[in-house]
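Partial view: only certain chains, each at its native spot in the assembly.
Naming follows writing order (A, B and C), and every chain is counted from residue 1.
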Amino acid sequence: MSNPEITPEVIAKHGITPEEFERIQKILGRDPNFTELGVFSVMWSEHCSYKNSKPELRKFPTTGERVLVKAGEENAGVIDIGDGWAIAFKIESHNHPSAVEPFQGAATGVGGIIRDIFTMGARPVFSMNSLRFGSIEGDSDAAKTNRRLFAGVVAGISHYGNCIGIPTIGGEVYFDDSYAGNPLVNVMCLGVLRHEQIARGAASGIGNPVFYVGAETGRDGLAGAAFASRELTEESKEDRPAVQVGDPFREKLLLEACLELLASGCVAGIQDMGAAGLTCSTCETASRGGTGVEIDVNLVPKREVGMTPYEILLSESQERMLVIVHKGQEATVREIFEKWDLPYAEVGTVKDDGKMRVMEGDRVAVEIPASKLADDAPIYNREVAPKKVAVPLSVDSVPEGDAGEILPALLADPSIASKRWVWRQYDHMVRLGATVLPGSDAAVFIVREAGKILAATTDCNAIYCLLDPREGGKIAVAEAARNLACSGAVPLAVTDNLNFGNPHKPENFLQLREAVEGLAEACRFFGTPVTGGNVSLYNESPAGAIDPTPTVGMVGIIERPECVMTQGFRGAGDAIYLLGEVLDGACASSGLGGSHYLKRVYGKKEGTPPRLDMGTEKRLHDLLRELIGGGFVKSAHDCAEGGLAVALAESCLSSGKDGCGHLGASVKIEGAGRADVLLFNEAQSRVVVSVESGKEKEFLAAVSRAGYPVSRLGEVAPTGRLSISVGEKEWQWSLADLEFAWGGAIGRLMA
Amino acid sequence: MRFAVIRFPGSNCDQDCVLALESFEGVEASYVWHKDESLEGFDAVVLPGGFSYGDYLRCGAIARFSPIMKAVRGAAADGKLVIGICNGFQILCESRLLPGALIRNRDLHFLCRHVFMRVESAESSFTGAGEKGAVWNIPIAHGEGAYCAAPEVLEEIEKRGQVLLRYCGAGGEVGEETNPNGSVGNIAGIRNLEGNVFGLMPHPERACEAGLGSTDGRFIFQSMIQAFRKTGATKTGEEAA
Amino acid sequence: MKVIVTVLPKTTVLDPQGAATAEAMKHLGLESVRGVRVGKSIQFEAQGADEAKLHEIARDLLSNPVMEDYKLEILP
């Protein structure tokens, strides 16, 4: 089998620049052959090498007392949760595959992140997902496409996660036209393990055999990593040689077999085959181990005949692992894989020469210094556009709307409406851990084997990030920490997914840099190191770049079962308080900037996002945990999109089982200025809590000790009504109407 | 009382079942691998939920041919208690140990949520610890859980009181609005004619502790334990004598 | 030889997928569509297999007689 000739066109087609080609020639001391060129092209894609984002990623705080494995060291970071137990968690994007084939794109995204977690030796215990689509409202072709993408993605996540038996316990979904044609599909998975069970992805022990296990290799998703590192165009569909199809059943077997294998003690190193498949796993294990790895493609189990080394190395077939085994223990390995009916093969050995060498029988197909390939990708400092100063929005430029109509309209906005339609398609109860089901500020999960209670959330308000990426980044972290605090948790660490447009465009790169610096500053402030994450650039459709979307996945721990808190009201007669200001004084005149009210009613994404004072925010979180720990509050819900009025409505609507509310509220809001501004502004650091009437004194004493602003808004009512008065004006809504708007909006659009 | 929890490749509620069962006094639950062929020494069998063999082709269709299923048939013929939950129900139907079949949910989506079901008869080894007419709150989680059967079969199982659980509203009302998946007659669970094999789509093991939202699932396991202590235990007693 | 087994839901059994597909087809302008059934087509090679065995497999494994009918075609 002879390799095609290396022409400038061939090089360009691989996305390799002339300078990069020279670098390759230098590394090899010769011209690469066609297969080697392919290997370099995937390893040096943005997806695998982070060549455009690495200098930015270095800005994240990555250390902390609880950090056992740092970001970037292995497949996922590992965090200590006490008593010898640890968690491994990470978020991953599958945006471009999902744009082309939503069901399989999302499904294989889930499969990939789950493998990342069990590769660390951890048993995956739950998943989350953060999704963005174009608008799903109306009859336009674009809306139809967006609905198809949304339905397909949710079905794909549901298919894979449900089948493998890992509960999907939370997430977020937003709709905005900047994502039309380029949806975001970010999936996160968390696993638990004992400290001593941390598995390494290093090829250690010269002479150790290298095993391939899992699905046979086919021509699926050839060079998917390179595909993810390009803009989507009309031709993207034809671009793909073959879509990757996920097989969650196989992965379930692979998961159980790998965990059994790791427990047996015969594994020296283990690595999943994700993006860039066999290429990435061989050169990364060798590079981490400071060794070399030699494999023979003839020995690799294949699904199709006549595959070339190029195709075998670049295939992204799913559900495959590379396992390096202590010499002499091959029999155990065989026994376990046979028990689980998994294809496997001994395909190579660990060498001492630092090379990634791929044989095709007797012929050398690839020979590249492994560490150079894995770690010496070029790094670019992209051009950054000059900073733009966000222009505050004057409230006077916004006509005053009527709250009676605005509240139901906001509740029915697909980005704010209940995501019941989504999470009911996910098995969120398997493994008997979800003690707070989807529908509250954070998901809460009991890890029985460790005797720990974890809370997790994903957050990012991309409108804020569009208007001011730095502030938006900070707010994403603050909101995540706030959601955890509302659930009674102390935040532990963060994983992030940086979804941006083409970094070659200076204004996009500016957004990336600003957002990362904002995230980094906030993570440092809240004591939540970044344990890993994912970068997805080139998120553009013909209409332009997406709104910058640096999604934050944050995990926290809840000390005692009594400290688990939820957002729904729990008893008629309880007093309702707002922790925080009704309207942040510092932005009284511009309090609607970036709000969903402005977007929904006036179709504008304008102004400056709400001001965040991190010190205030942190005091709020500490206060919340104190109030929850002391048993002073019965519910807690933060004010986010839609502001105070939406938070109040949501606390009513979540007062019953399964998201069906039965408790109303009677509320009076004091404050100067326009009612619509008071009700729908999105000032930060605010939480609506309910307090049993007998405990109000103690509650207020605790709040005043903390010196936090607080106001009594009213009471929880047994009636099925929400009534709000501001000054002279009063509005009333029946819960049934609000439930119709909020609970059913997405289902009606998707019917 | 010793429960066998069968593990097919792709089962994923096996651990949950063991956890729930072991919360009952005097109950021991162990995994049995699908490649095993014997259920010796077990008093009852659980076919847990999940996606056996990926549920490819049809839910439960391939699991039906697993080596262990011969032993399950044997246990059923011997009068031992056999319960199939969700995928286990599908396997029992595919194996013809229970009549009928389970097809795609009416709205074609997987559906995971708490639902209500009414106890149609408490004269059974699976509902005996409850009361006729009681309303239980137990979650479902399935994509293919709409029960169907030929009209003459339906008539037969209704007549003989084989329907033990029916989906309903919080107040026990049975109708189209309280039918989550399109099952005929709102059927959530049925037993065989002999009364020792039971299949249901809801997951009782997910409703066995207050922290998970409901404890109504306990009635079902409690019923099995009671039934065993009444009849099974005496049977072993006789055998011993 | 090549074998094609077509499995269709019995007409007496509710076919929600068929109903949804019919709706979508009408929506795309095929007003006259009726009686949509969505079933499976299972195709394979089976050198020298005997026909009785193939029927057994089609009946017991590939279809569920409670809700489905099958058709077996053997091509040379």
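The working rule: a residue touches a chain if its C-beta (ideal position, glycine included) is under 8 Å from a C-beta of that chain, and two chains touch if they have at least 3 such contacts.
Keep in mind it's a predicted model, so treat the numbers as computed, not measured.
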Across the whole complex the per-chain copy formula comes to A x1, B x1, C x2
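Everything below uses one rule, namely that only the chains that are shown with their structure count from here on.
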In whole angstrom, the CA-centroid distance of chain A from chain B equals 36
Between chain A and chain C, the Cα-mean centres are separated in Å by 40
Chain B to chain C, mean C-alpha position gap in Å, rounds to 29
Residue ranges of chain A touching at least 2 other chains are none
Chain B contacts chain C in the complex at 57-58, 61-62, 65, 93-94, 99-101, 103-108, 146, 148-151, 182
Within their complex, chain C touches chain B through residues 9, 12-14, 16-17, 20, 61-62, 64, 66-67
Chain B residues touching chain A in their complex are 9-10, 12-13, 15-16, 19-20, 49-51, 53-56, 109-114, 137, 139, 141, 143, 203, 205-206, 209, 211-213
